[in-house]
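Below is one structure; the comments refer to it alone.
Shown here: the complex without one of its protein chains, the others still in place.
In this document, chain identifiers A, B and C correspond to the written order of the chains, with residue numbering beginning at 1 in each.
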Amino acid sequence: MSQPVTATLLLSCPDRKGLVAGVSDFLFRHGANIIHADQHTDQEEGLFLQRVEFELNGVDLPRAELGGAFGPLAERFDMRWGLRFSDETRRVALLVSKQPHCMYDLLARWRMQELPAEIALVISNHPDHAEAARYFGVPYHHLPVVDKAEQEGAVLRLLEQEHVDLVVLARYMRILGDPILDRFPDRIINIHHSFLPAFAGGHPYHQAHERGVKIIGATAHYVTAQLDQGPIIEQDVVRVSHRDTVADMVAKGRDLEKVVLARAVRLHLENRVLVYRNKTVVFD
Amino acid sequence: MSQPVTATLLLSCPDRKGLVAGVSDFLFRHGANIIHADQHTDQEEGLFLQRVEFELNGVDLPRAELGGAFGPLAERFDMRWGLRFSDETRRVALLVSKQPHCMYDLLARWRMQELPAEIALVISNHPDHAEAARYFGVPYHHLPVVDKAEQEGAVLRLLEQEHVDLVVLARYMRILGDPILDRFPDRIINIHHSFLPAFAGGHPYHQAHERGVKIIGATAHYVTAQLDQGPIIEQDVVRVSHRDTVADMVAKGRDLEKVVLARAVRLHLENRVLVYRNKTVVFD
Amino acid sequence: MSQPVTATLLLSCPDRKGLVAGVSDFLFRHGANIIHADQHTDQEEGLFLQRVEFELNGVDLPRAELGGAFGPLAERFDMRWGLRFSDETRRVALLVSKQPHCMYDLLARWRMQELPAEIALVISNHPDHAEAARYFGVPYHHLPVVDKAEQEGAVLRLLEQEHVDLVVLARYMRILGDPILDRFPDRIINIHHSFLPAFAGGHPYHQAHERGVKIIGATAHYVTAQLDQGPIIEQDVVRVSHRDTVADMVAKGRDLEKVVLARAVRLHLENRVLVYRNKTVVFD
Partner (left out) sequence: MSQPVTATLLLSCPDRKGLVAGVSDFLFRHGANIIHADQHTDQEEGLFLQRVEFELNGVDLPRAELGGAFGPLAERFDMRWGLRFSDETRRVALLVSKQPHCMYDLLARWRMQELPAEIALVISNHPDHAEAARYFGVPYHHLPVVDKAEQEGAVLRLLEQEHVDLVVLARYMRILGDPILDRFPDRIINIHHSFLPAFAGGHPYHQAHERGVKIIGATAHYVTAQLDQGPIIEQDVVRVSHRDTVADMVAKGRDLEKVVLARAVRLHLENRVLVYRNKTVVFD
């Protein structure tokens, strides 16, 4: 069951002939065994995006030198790129308000080793979930909001102290300010409890009930300065009917929210998501 | 395969004790064998809604007198109600513009006896589908739009001449004016090619592609004066990814549109839909 | 948020005219306000099934006498019936083996008050989950299997001592013997990790991978003496592709299993499920 260590290369650049040949030739020359490769060309934008995962074992360079060796090729093709290794565990912070179902779900998945990451801390503007976090062995920080800027400053300091790599808003019902957003571009994932762009903003289940829709949804997206407008990573839906009250929708929605958020977090941690033009390419 | 003739009673009224007993007692006293019954109470609104289907065979009144006999009870409970018989075939008009897939689909279903109705005519602002209609044996009326009011007048006259009971906008890309809307309240069904309320208005697949959603949808609704805001009858969705161009979404969407519109039309024709407060109750 | 106490009547009997009138008249005469009613007639079998939920408040009889008063009507129509009150919390036992995800999920839902029941105990043939149960404040009984009959005897004694009303096999991988089955007819719910009847028996995800299906599923059903053949309460599915290894299917399947089992348990606890001819009618 112990997987071999892999490296994952994520890149995007203007589309040109010779790109695929260039990358695969580089990897071949260095002895890399590719185990997954996927690519996408946005023809309208003339943009090429690729994900290549290969075994480190057999590569003729130390991992620390791989990036450097890839540099010239990347430069030639004007690439934005990143290289990650499967044994470098990333540190995740969960932010949560009153409703704990997404937090429970992620903690339970983490304990069952479904998430390739370390959940480093839980931050909440409420004291309610301290005991749950303790049970899962995760430090819990209660940072109530008296002054918004002050609280956000405290949150940001914690994230930095703890070397957090990914911030997950697990039903955190506060809007984050620019300092945190700027510090974690494409690294803050939120779960919105509607099928965006329908029912953005507050009380989406009430809105859905009022409108009489026959299907409700949930959306996981990266957070940007525009509320509920960031790049969508994953969505899913469930059928409702006139029999469903708002409370029933909330309950059905919880199951969606948990699954959709967990999928998005896993896709991110497995380096399967690339962002461009406020959209995502998900190599799943 | 020949089904016994049934009557369907659809009613709504303020919720009160004794309602269910009153209706079922009435039917029992007249010898009716109930084969389906369904009801819903909107507790917030204090509104009771019910659908009861029973066999005509065995009822001790001629069908023409049933409504009259029910009247006093209906009055006592302040009901809005309707009574339909399964052997009274309703006349349907299809309105279509350039894209014929929903028209084809409904005509083929009709020929396969999936729809309990008579498709009486096809009206289009384009000449393109005359041959298809002829193949299915349905009169085709080409009413091009030179002057909007004039064309709508012609459409309305046709609908009246042909004693049309239900108007189906099978990808008819014109907005209907008040005279037609007023004449057919809750009897005009439109298919919108998005998951409403997301992407109302024009070019929803372009909007969806631009936003980067992971799921697209289609919505069948009754037409009201507010564009794309009428009561929703049925919705469904399909997954898309970054690989899907707008053209791919259009193609995937076509399959949704056909199925969602056909379901809505059938639900309406089987007297399963009640409208209140710009929402539907669908007794399926 | 505190709901009024309701009574739920679940009944089935040979279909006859006057049934609906009889029941609704009975409730009306005793002052009951019906808040939900649903019924189904299996025409082939000539069987009528009904669920009626009404507020206790306003009823002119003490709840202890309601059943007695209903008896003569029930007898006249040859009904099998049951009457439950929403404030009578039922006691549930969770049985679990190695894999804890369904157990975690049900315990978290219970704590969040999604389940109208008391989880009275967890029984496992493994010691692994004692700490988790303790965290949720539920007694944990480790009953390892040395001698099958003996272990089952111990399980049965515990269920009886604890006045358990519903047994949930939350990925309990042992086959139960007749003494337990006979004691809890239609009151043991199992989650099978396939879309039954496909891939009954062991290792369904391996079977599914081997067969190359494009969709996998999970099935919650009542347990009978025939393995994986009991009445199905709920099923759901998720799409897979050639990219999914058996391990990926197991992970995707876990999310299904949790949701499908939780839905089935809730449907049962809300008295929405009637069993006949090895099938269920689910009044949802």
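Quick note on the criterion: a contact is a pair of C-beta atoms (placed from the backbone, for glycine too) under 8 Å apart; a residue touches a chain by one contact, two chains touch by 3 or more.
Small disclaimer: the values here were computed from a predicted structure and weren't measured.
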Query - Omitted chain's touching partners, listed by label - result: A, B, C
**Report entry** Of C:Val122, C:Val168 or C:Ile232, the one touching the omitted chain in the full complex
**Finding:** C:Ile232
Report summary line: Full-complex touch with the removed chain, picking from A:Ser24, A:Gln229 or A:Thr245, is A:Ser24
Query raised in the report: Which of these, C:Val5, C:Ile175 or C:Ile215, touches the one chain of the complex that we don't see?
Result: C:Ile215
**Report entry** Positions on subunit C where the hidden chain makes contact
**Finding:** 40, 42-43, 195-199, 211-215, 217, 231-237, 241-243, 245, 278-282
**Report entry** Sites on subunit A contacted by the missing partner chain, in the whole complex
**Finding:** 17-18, 20-21, 24-25, 27-28, 31-39, 41, 43, 58, 239
Query - Hidden partner interface residues of subunit B, rising order - result: 100-101, 104-105, 108, 112, 114, 135, 243, 251, 254-255, 259, 262, 284
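Operating definition for what follows: only the chains that are shown with their structure count from here on.
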Requested in this report: For the Cα fit of subunit A against subunit B, please give the angle of the superposing rotation, nearest 5 degrees.
Outcome: 180
Query raised in the report: In angstrom, rounded to a whole number, how far apart do the mean CA points of subunit B and subunit C lie?
Result: 37
Report task. Measure off the straight-line distance from the CA centroid of subunit A to the CA centroid of subunit B, and report it in whole Å. Result -> 42
Report summary line: Where subunit B touches two or more other chains simultaneously, the residues are 43
